[in-house]
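Here the complex is missing a single protein chain, while all its other protein chains stay put.
Showing subunit A:
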Amino acid sequence: MQTVQPRSLPLRLPRVRPGGVLPILAILAVLLVLVGIRQPDFLAPQSLMSFLGRSAPIILLAAGQYFVIVSGEFDLSVGSLVTAQVVVAARLIDSDPARTWPVVLLLLAFGALVGLVNGLITTRLRVPSFITTLGMFLILVGAVYLWSDGAPKGGLSEEFRRFGRRAFEDVPVLGRVPYALLVLVVLAVAAVLLMRSDFGRTLVAVGDNPRTAELSGVRVWRTRTFAFILSGLAAAVAAILLGGYSGVSFQAGAGLEFGAITAVVLGGVALGGGRGAVVGAMLGALTLELLFALMNFYGVSGALRSTVQGGIILLAVAVSATRSSSR
């Protein structure tokens, strides 16, 4: 509840580092309490595990988006990239289990390639990333419709779908652990380690002040391009999980780019770069998913969801912005 009282907060709390994860943890805790009051079953290990598994794709997308945003750019193409990947996977696999692994590798390569193109156009041709990735969004959506004549073809193999929908059964204490959750944990740890490495520090430095970074010998364009590639890879993994979980459609990735950017900002990461933690971004995505679950439990109609979502985002960001500027 503390976070909704902007004025009194700075006095009581010890200084919160700008870009720290404390505010988002507080919001997350409040939401968990609200969920617990309404639907205590939700906090049982079993349902919590499957909730985390379901949230894995958007959390991964948020992590990918974080790399790009902290380096000072935007990636608006991830939603369309997820859609493209799912549709391409269905058509290439065409329900043949033997093609599962080659297609998974192809999707990862495709994601990296889209990221590379985004990155090179943004850094080498100096096109603002907002425009680059907006153009990429139009290109991917158009191309995927064009390639499949307006309706998804083929189908995913069960082998492919298991990443998104199967789980380790009968795990002690936890019950059922979705594969997706395992993928998420591994990649989240990798992301945190990456941000602690030299590359991570360079990435933040580039976002904070590209000129200074350049003068200290960082190849800014290379660092930023790499961030775009990471975002493309994250989209590929998210697409594999999402395709497995919810199947093939042209709507598979619709709106995910704005969801991911919102999550990153909720997690205390500054748009424009240079500030914030990857953990915050991932917690932001988790918070957003929990918010949707909460609205379900409280019977908020699907149509009103976006209003509540919009209101919460504005409130959270406005509170943190006024707080950080008043110190």
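Here, a contact is a pair of C-beta atoms (placed from the backbone, for glycine too) under 8 Å apart; a residue touches a chain by one contact, two chains touch by 3 or more; residues count from 1.
Everything that follows uses one rule, which is that contacts and distances are computed from a predicted model.
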Q.
Name the omitted chain as UniProt records it, choosing among "histidine kinase", "Inner membrane ABC transporter permease protein", "NADH-quinone oxidoreductase subunit K" or "ATP synthase subunit b".
A. "Inner membrane ABC transporter permease protein"
Q) In the complete assembly, which of A:I37, A:L146 or A:V173 touches the absent chain? A) A:L146
Q: Can you work out which residue in A:I37, A:A98, A:V173 or A:A303 touches the chain that's missing from view?
A: A:A303
Q) In the complete complex, which positions of subunit A touch the hidden chain? A) 121, 125-128, 130-132, 134-139, 141-143, 145-146, 150, 258, 261-262, 265, 271-272, 301-311, 313-314, 317-318, 321-322, 325
